[in-house]
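Missing here: one protein chain of the complex. Every other protein chain is in place.
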Amino acid sequence: MKKILRSVLSISLVLSLVTGLMACSQTNTQESNTEQATSTVNLDAYKIGVNLELTGSASVWGLPQKNAIEMYVKQLNENGGINGIPIELVIYDNESNETQSLVVSKKLVEQDQVLAVIGGGTTPTTMASIPYMNKQGVPLVSVGSGDEIVLPVEERKWIFKTPSNNQDISVKIAEFLQNQEKKDIAFIALNNAYGDSGLSVFREVAADYDINIVSVEKVGLGDKDAKPQLTRIKSENPDAILVWAIPPAASIINRNYWELNMHNMLVFSAGAGANAFIELAGKEAAEETYIASGKVWVIDQLSDDDPQKTFIKNYVSNYESLYNDGVSPIDGMAYDAIHLIVKAIELSGDEVSRESIRNNLEKIQDLVGITGVFNLSPDNHQGLTPKDVEILQVQNGEWTLVK
Amino acid sequence: MENRNEVKMLPNDLTITKRIGYSLFVMVFLLFAPLLLGSYFTGMFVLMGIYTIAAVGLTLLMGYAGLVSLAQASFWGIGSYVTGIATTHFEWNIWLSIMLAIIVSAVVAGILGFVTRNMEGHYFTLATLGFGIVLNIILVEEGDWTGGSSGMTGIPSLSFLEYSINSETAWFYLIWAVTILVLLLFRNLVHSNWGRNLRSIHSSSLASSAMGINTGRFRLQAFILSAVTGGLSGALYSSYMGFISPAVFNFEMSIKFVLMVVVGGLVSIWGAVIGVVVVMLLVEFLRDYLPLIFHHSSAAGAIEIIFFGLLLIIMMIYMPGGIVGAIENLRMKWRGEQ
Partner (left out) sequence: MDITDLFQLLFSGLSVGGIYALIAVGFVTIYNVNGVINFAQGEFVMIAAMTAASLVSAGTPLWISAVIAVIVAALVGVLVQRLALHPARLNGDVVLLIITIGVSTLLRGLALMIWGSNPKTLPPFMKGEPVNVLEIVIPRQDFFIAGIAVVMMVLLFLFFEKTMLGSALRACMMNREVSRLLGIFPNRMALLSFLLGAALAGVVGISVAPVSLATYDMGLLIGLKGFVAAVLGGLVSIPGAVLGGILLGVLESLGAGLVSSGYKDAIAFLILLVVMVIRPQGIFRVKSGKRV
């Protein structure tokens, strides 16, 4: 008797859930189209969501990026916001984890009803949110570097990004290597999405510039030692070594390179550019190392007619005095992200909505930022060119612009 | 020494009327929950349901067989990736892919369980840990199949005939229907002869084998069952998220599963669902209120980690039976006083 009753109850419970399911999957198809992007704004504040890596493996970048965004908003609001309306930030930690990144995006969109979202700070955390943001119709400005974040543009209607594409960085590095007459290079990729993306893009670019990749090595995010990989490269004796990695792995490679007495040319991609790059690699080891990155470390060496010069100069002095810490090109990318969104809100005039921000992001022209000068369009959701990437070298313990 | 962590079975003496009452309450709650919760929390409950499925298997393994597995996230990952690869590379139907995911998880667990059949407590845990890390590296390295560390996108949503499940509410009903089925299945399982034998092995494997119980076989079966729930949960997860990457299925996620199961309580299958819900809601609560207290969201991130560490330690010292165990103790006490 007990048993029968129990089974009947259980089955009816499951059945009722399934009925609910059928009922709502029928209505759902119409529903999802109508709930899009129509919500307009309460005029107390423009709510912008921030989805960054405040803890976890990418938190090296997440914290300074958050600082940069908060600084921008603080200054903007002190100067009266956008036509008197301030920006309100809603900041969540995605723990450098893809699932959490999607959960955070949902929370920002559905619970906090933000107008636009900045983040994630890495390629995988961004990729996890893309289908959702597209479906909901909320503009997302990513600070991740992978080109696939904004490509193919037909499938990325609501997605934008500020870091230079790996494509642009690769072109710049390839041009540089060609000028230096370096033909055979070894490639060290970080064993994650960042390194993978860099490797595959550079492979394509290298072919156009007559550069041979003679060996490819991987290095792990938490590796303490890259000497075996470098020993292997040493036996190939390439003209240059190109490294696509972030600190601390990038710094360890630089140290090991010096420890193994290697004298090939060592070139890092933009991701290695922590503000303490030289200190982390060690002064002796970092000497003569190259990086393809932005301009924040070499503002004084820029020519006076460089449109970014005063903008970056202000940024650097403000950041350093506010946080008592150095800047890096990476936190500048987050600064650019909020800068783009604010610009799009300004362009929207009185009718600010998710839709208007998206449409106006595509119209941004000649906007001077930290990473470069942005020219966006419906076909280009990133807006920079290889010209915005600079090659820097450590000389006498200081970053020097290589012309 | 072996008997110290033996746990008592929940008494099975609820009256039928109480049973109906509880079931009705749960039924009504689950039916109307999406209406009350709003879409964000509905989405969160979907994830809770998915985690619960994997946690149930782990509860069986840890609480009933006494084996700590640090590879539950790996079976979760196997389920996800098999579904992902079958649907995107071979364009299999999603339901078939899920079946395949379950079978592959079971086979892998069968092999791993077989080679580790003689390992005692710590060694088994270490072996699962090693397996988990190797699997994660394979997922990263075999990029042609898995998309490497960038992960894979485009895993289709579940669908019934022409109806595709793509709203949070629809997912909520589907996942909780599956979760409840799994819970009931496991509940019946642990109360069967099989369950009792399993538990007797945990209490004293020497005595059980003396009584003629093939301890290795029961252990292996429990391990395969836990992997099957992991695989099913992973398959549903990949379809729900539409995107998977190796970083989700790492060692830390395995620890999170252990945390959820332990907080809920190893003494009962229901511990799994309680643990998952409590842990997830606590995280949510902390995320909302810590920044208000600390005005610095990075400190809040750290405090969340600290909180979980402390929670785990304090629970293990003072409430090794988890929430379910504590409630049970309270009830016993209350009865005793009456």
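Letters A and B name the chains as they come in the text, with residue numbers starting at 1 for each one.
Throughout what follows, a residue touches a chain if its C-beta (ideal position, glycine included) is under 8 Å from a C-beta of that chain, and two chains touch if they have at least 3 such contacts.
Here the structure is a predicted model, which means the values were calculated and not measured.
Of the listed residues B:83, B:125, B:215 or B:268, the one in contact with the hidden chain in the full complex is B:125.
Contact with the chain not shown here comes from a single listed residue; of B:33, B:133 or B:283, that residue is B:133. For the chain missing from the display, the contacting residue among A:91, A:219 or A:345 is A:219, taking the whole complex into account.
Shown as candidates are A:81, A:131 or A:282; the residue that touches the absent chain is A:282. When you scan B:262, B:276 or B:324 for touch with the missing chain, the hit is B:262. Although one chain is hidden here, its contacts on chain B can still be listed: residues 1, 4-5, 62, 66, 68, 115-116, 118-119, 121-123, 125-127, 129-131, 133-134, 137-138, 140-141, 251, 255, 258, 262, 298-299, 301-313, 316-317, 320.
Interface residues of chain A facing the missing partner chain: 55-57, 59-60, 62-63, 191, 217-220, 222-225, 227-229, 231-232, 234-235, 247-248, 251-252, 255, 258-261, 274, 276, 279-280, 282, 284.
Everything that follows uses one rule, which is that only the chains that are shown with their structure count from here on.
In whole angstrom, the spacing between the mean C-alpha positions of chain A and chain B is 33. Residue ranges of chain A in contact with chain B, taken from their complex: 2, 5-6, 9-10, 12-14, 16-18, 20-22, 24-26, 28-29, 31-32, 54-55, 59, 63, 66, 91-93, 95-99, 102-103, 106-107, 110-111, 123-124, 127-128, 130-131, 146, 148, 191-193, 195-197. The part of chain B that touches chain A in the complex is made up of residues 16, 19-20, 23, 26-27, 30-31, 34, 38-40, 43-44, 47, 140, 143, 148-151, 153, 160, 163-167, 169-170, 173-174, 176-177, 180-181, 184, 241-245, 247-248, 287, 291, 297-298, 300-302, 304-305.
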